[in-house]
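One protein chain is absent from this view; the other protein chains keep their places.
This part shows chain A:
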């Protein structure tokens, strides 16, 4: 799947645009931070399940059957989903606007 020479020229221009480097750094950094948050919480939870199962079954209060485990999982379901919403909002807004600009500039200059 090779690209045409005019496409390659556009790719080269985009690569040399400092705004492209900025876009990639920002978006990649954002995605990496979010991934680390998810992975840390998720595997952290699994380690608690494996090493300290007693804690998982502990109730939050005497009168309630909501345990640490149930609360933590519900939190993960909601929080992870909110993180995806956060990423989509920023990527589809701020980052995509940058991308559109970068492509327009590069395509214009090549023609």
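Here is the rule we go by: a residue touches a chain if its C-beta (ideal position, glycine included) is under 8 Å from a C-beta of that chain, and two chains touch if they have at least 3 such contacts; residues count from 1.
The criterion applied here is as follows: contacts and distances are computed from a predicted model.
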Chain not present in the shown complex, as UniProt names it (candidates "Multiple sugar transport system permease protein", "Cation/acetate symporter ActP", "Carbon-monoxide dehydrogenase large subunit" or "aminomethyltransferase"): "Cation/acetate symporter ActP"
Hidden partner interface residues of chain A, rising order: 1, 3, 7-8, 10-11, 14-15, 20, 23-24, 27, 31-32, 34-35, 38-39, 42-43, 45-47, 49-51, 53-54, 56-57, 59, 63-67, 69-70, 73-74, 76-78, 80-81, 83-85, 87-88, 91-92, 96, 99, 102-103, 106-107
